[in-house]
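Up next, chain A:
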Amino acid sequence: MSLRRIGLLLHREFVRGPKNFMFIFAVIVPLVLSLTMLLVFGTLFAEKPRLGIADAGDSQFTHSAAATEAFTVRKYASEAELRDATAMGAVDIGVVLPSDFDESVSSGKTTTVTAYIWGGSLLKDRAALAATTATWVRQMAGQVSPVNIITTVLDGSVVLPWEDRLLPLILMMGVTFGGLMIPASSLVAEKQQHTLAALSVTPATMVDIYAAKGLVGVTISTVMTLVILGLNRTLGNSTLLLAGVLLLSAIFAAEAGVVIGTLVKDIDSLFATVKALGLLLYAPALIYVFPDIPQWIARVFPTYYIIHPVIEITQHGARLADIAGKLGVLLILILALGGLLALLTQRMRYRH
Partner candidate 1 sequence: MTELAIIAEDLTYAYGQLMAVDHISFDVAEGEILGFLGPNGAGKSTTVKMLTGQLLPKAGRATLLGIDVARHPKQVQAQIGVCFEVANLYETMSGIDNLELFASLFGVRDFNAEALLKRVGLDGRGKDKVSGYSKGLKQRLMVARALVNRPQILFLDEPTEGLDPTSAQAIRSLILEEQARGATIFLTTHDMHEADMLCQRVAFIDRGKIVALDTPHTLKQQYGKRTIRAEVLGDDGHLQTREIILDRQETPAEIEALFRDAEVVTIHSEEATLESIFIQLTGRELI
Partner candidate 2 sequence: MNARMISALIGKDLKLYFSNRLFALVTVLGLVSYTAIYFLMPATVDETLELGLYMANVPAPLEALLAESDLRFYRADSIDALQQAVLEGDVPAGYAFPDDLLVQLSRGEQVSVQLLLSPNVPLEFVEIYEVILREFAFVISGQTLDIEMNEIVLGPDMAGRQVAPRQRMLPLLAVLVLMVECLGLASLIAAEVEAGTIQALLITPLTMVGLFLGKGVFGTLFAFVQSALLITITGGLLHQPLLILTALLFGSAMVTGVAFLIASTGRDLMSVMGWGVLAVILLVLPTFNVLMPGLASNWIKLIPSHYLVDTIYRAMNLELPWMDATQNLVLLLIYAAALMALGVVMLKRKLR
């Protein structure tokens, strides 16, 4: 094995890669599906209300706004900028605060405030923003709330939203298209074009060739799954741990891709094989879609050890210790596939 040769082969894969249909497929399809899901389930339109502020002074109002998590707050340098942003729909309501706003409020004088309202803003957002801004101003004016709020979150069953249920499915697409299909299709294409035979009579070993193809899959799969989670705003708090899990998942998928690519003859057989393996790959994600199915069934499938840790990190804030067991199984699977690959490499050495 030579790092220089792997580097050379890797460079070739990346230069040639973007012309490969599978390469485009691996990047575009998970993105389009993510976006469609966000649109269909409406989460893309269910943003927080957006408040714009053009503060000529340094008002307490602006500080209160900055501290809130209920709204998206954007600050603008001038009234003109705020007006433009509101007209374009960048904020739902834009409030212009004069430089002496705080003094006017605390002195009890009637103060006039200009509020730009984007014509397309929702009534409920307008109402929420109006109530909140009024409360902030009352606080500044020294008014004391006449109520003491006792907040109770009722103990009912939490309905898992559809976008959360479907996320593992799209995630698995990112893993399989990027990690598995790219190395597999690339290997099969090289076999069909007889370029693999040409490579195998150079000093490059089969290990070099497999490593280069695998690395492309690992890179694409890791990046794409991170992008999918980012798009769905489910990166969670432990991004580094999540990236690590996704990297391991990508290695597992890439190993599987190289194994399949080595064993099948042509592109049609590759698609047939992947179709046949589809259930094995996607079953845990499908089981997750339907909570009524006993969830323990998913544990039988190898990809459960990819999906489960990712879900635990992104949706339940799990830490390394919480998912160590599952990751251990994933590592064993990676080693087992690695062993199989080593055996195949020995066998394939004299085939081309």
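A word on the picks: all candidates are chains of the complex that A comes from, given by their letters.
We take it that a residue touches a chain if its C-beta (ideal position, glycine included) is under 8 Å from a C-beta of that chain, and two chains touch if they have at least 3 such contacts; residues count from 1.
Owing to the predicted nature of the structure, the values given are computational and were not obtained by experimental measurement.
J.: My understanding is that every option belongs to the complex but just one is in contact with chain A. Which one, out of 1 or 2?
T.: Candidate touching the shown chain: 2.
J.: Help me check something: in the complex, which residues belonging to chain A touch candidate 2?
T.: So the residues of chain A in touch with candidate 2 come to 18-21, 23-24, 27-28, 36, 39-40, 42, 44-45, 47-50, 68-70, 83, 85-91, 105, 108-128, 131-132, 134-135, 137-138, 141, 143, 145-159.
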